[in-house]
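This report concerns only the one structure given below.
With one protein chain withheld, the remaining protein chains of the complex are depicted in position.
Letters A and B mark the chains in the order given here, with residues in each chain numbered from 1 onward.
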Amino acid sequence: MLEVLIFATLNGLVTGFLLFMLASGLTLIFSMMGVLNFAHASFYMLGAYFAYSLSLYFGFWTGLIFAPIVVGVLGAMVERYGLRRVHQSGHVAELVFTFGLAFLIEESIQFFWGRDTKNYQTPELLDFPLFTLLGQEFSAYRGFMMTISIGIFIGLYYVLTKSRVGIIIQAAITHPQTVSNLGHNVPLIFMGVFGMGTALAGLAGVIAGPVLTTFPGMATVLGSIVFVIVVIGGLGSLAGAFIASLLIGLLQSYAIASDVGMPDLLNLLGVSFERGHPLNDLWTMNLPQIAPVLPYLLLVLVLIFRPTGLMGKREE
Amino acid sequence: MAILSLVDVKKNFGITEIIRGVSLDIVEGEKHAIIGPNGAGKSTLFHLISGRYNVTAGNIRFKEEHIENKPPYEIARMGLARSFQVTNIFSRMSVFENIRCALFWSMDYGYSFWHLLGRQTELNDAAMHVLEQIGLTDKAKFPSGELAYAQQRALELGIAIASGAELIMLDEPVAGMSHSEAQNTVELIRKITEGKTLIMVEHDMNIVFDVADRISVLVYGEIIATDSPENIRANPKVQEAYLGEVPSA
Partner (left out) sequence: MALLKNSSIWIAFLVTLLGLPLVFDSILAISIMNQIAIAIVFALSYNMLLGQGGMLSFGHAVYFGLGGFLSVHALILIEFETMVFSILWIPLIGGVFGLLAGVFIGSFSTHKAGTVFAMISLGIGELIAASSLIFSSFFGGEAGISGDRTFGPTFFGFDFAQNIEIYYVAAVWAFIATVFMYLFTQTPAGRMANAVRDNPERAEFVGYSSRKVRFISFCASGLFAGIAGGLFALNYEFITEENLNAATSGRVLLMAYIGGLGYFIGPIIGAVVLTLMNSLLSNYSELWMLYLGIMFLLTVMFLPRGFAGFFMMHQLAWIRGNMKMLIKPYIITGIPAVLFAVCVIALIEMSHTEDEVFHYLALELNPASPITWIVLLGIAGGAFYAVKRSLLQLNDAWETANAIPKEEEA
């Protein structure tokens, strides 16, 4: 029981930090530009595919460095030549644009790489168990994922709070007009933040690809979850996104690891139902089964009762 | 008799006090102007009365009924209409539709989805009548978002007065207008508020002294004087707050 708990926690943390790499970029982009980037997870997927292709010729480590850069440049171009143009038509159009972009990226990936799952491997260097606890192994690669994501988290924190650019970005989050009036090149900052955010997403894809499998649906799997995180954390709040990322990561990990279900609850209450009961599905539900539903349930509840999210200040 | 009365109304944003205890009685049928320097809280006061903001403390009664912290639509239904300082219209709809939307509730359509608008002769005539009053008859089908500025201001007024509210609140109705446009608008305001109560925020002192029966001076969230135009002009406290701004004539 204890090892299940420990490993569920560790895996939850790995997922949580990974989610934060996506959520942080999405939050920054939203804070700056007021647009929720529907295609954010698609850039994550692009990261995985680019890294896969690069790893075939130059090995994993080249992919790790160059794939995020390529994704970031691509993201910056999308902002410059697509989003900026759509901006004039309002927020709905922007949201719809990124929605279409997500659709197009998925189709393009199927076009270039095909529909099948890619055999994107963890590097040999990291192909050993980091430690063994009570008979269960924790792979070095997961440890590596965690190291990278925590490193990014610290780096991001440092850049945003200590550097000049970071301070301008912070200011632009709360007072975009003022920053523009102060003579900063806001469009350039937008492009930079969009590029950086998508590069982060790309990096997340690079390191997640070998573990979460690289296939055309990987953006859809993670995309809505990241959205949920950003909204639950409070639109525009990095701290909120961080907390929500870990929360969702752990929540899902625990739900999957546990095998508790309604039957256990009903046993506890001393109630029983026949199998033929019309609500049989309800009485036989168990936690691993409803794990995928939990984030959305949380999202809807948060939006109804606290539309600003956990730490958010702005609603729109 | 007071149609609107404010008792010790306060409004804070965070720790900043914007309205610091305003008490004011508006008599039925009077034309009341609220003046004061920028940042005095005039627009905030309007927002409090019309329900856009909740009050922090104090109470507001309209026709003897408490309206503080009621949603704007309930207050509007009681017969209190307002215009906005920044033009605030239904920009993708035609001028005619803008006015018609402002008429629905007062003509008892409610949330009806069973009345076909084409058939509502009385409603459509009423809307055309308002357009006539504000001089936009020939722009009836024009997209309101593309009107010239002065025409948008006229429409802004039209939406406020369309419902035939007893109390009309106008927030800087002539802001940004040329002298002649402003004169026309003042005439229009006089015409459409006849027999009604008017509260107006305005910076142009000529217009204020021209239109108002009584004037309240709001400085830093407090009313320092409420009196007839002559007495306000002579009030030393007001002169201090308004150094050089009160016309000597």
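Methods note: contacts are C-beta pairs under 8 Å (C-beta built on N, C-alpha and C of every residue); 3 or more make two chains touch, one makes a residue touch a chain.
The structure presented is a predicted model; accordingly, all values stated were derived computationally and were not measured.
Visitor: I'm checking contacts with the chain that's been left out. Which of A:Ala93, A:Leu130 or A:Leu266 qualifies?
Guide: A:Ala93
Visitor: Which residue, A:Ser108, A:Gln121, A:Gln170 or A:Thr213, contacts the hidden chain when the whole complex is considered?
Guide: A:Ser108
Visitor: Among B:Ser5, B:Thr56, B:Gln85 or B:Ser106, exactly one should touch the missing chain; which is it?
Guide: Going through B:Ser5, B:Thr56, B:Gln85 or B:Ser106 one by one, B:Ser106 is the residue touching the chain not shown.
Visitor: Out of B:Ala40, B:Ala76, B:Ile189 or B:Val217, point to the residue that touches the absent chain in the complete complex.
Guide: Reading the full complex, the residue touching the unseen chain is B:Ala76.
Visitor: Can you list, in ascending order, the subunit A residues touching the missing chain?
Guide: Touch set of subunit A with respect to the missing chain: 36, 82, 85-86, 89, 91-93, 95-97, 99-101, 103-104, 107-108, 110-111, 220, 224, 227-228, 231, 235, 278, 280-282, 285, 289-290, 292-293, 296-297, 299-300, 303-304, 307, 315-316.
Visitor: Using the document's contact rule, name the residues of subunit B that touch the chain not shown here.
Guide: That gives, for subunit B, the contact residues 50-52, 71-73, 76-77, 81-82, 84, 88-93, 97, 100-102, 104-106, 109-119, 159, 162-163.
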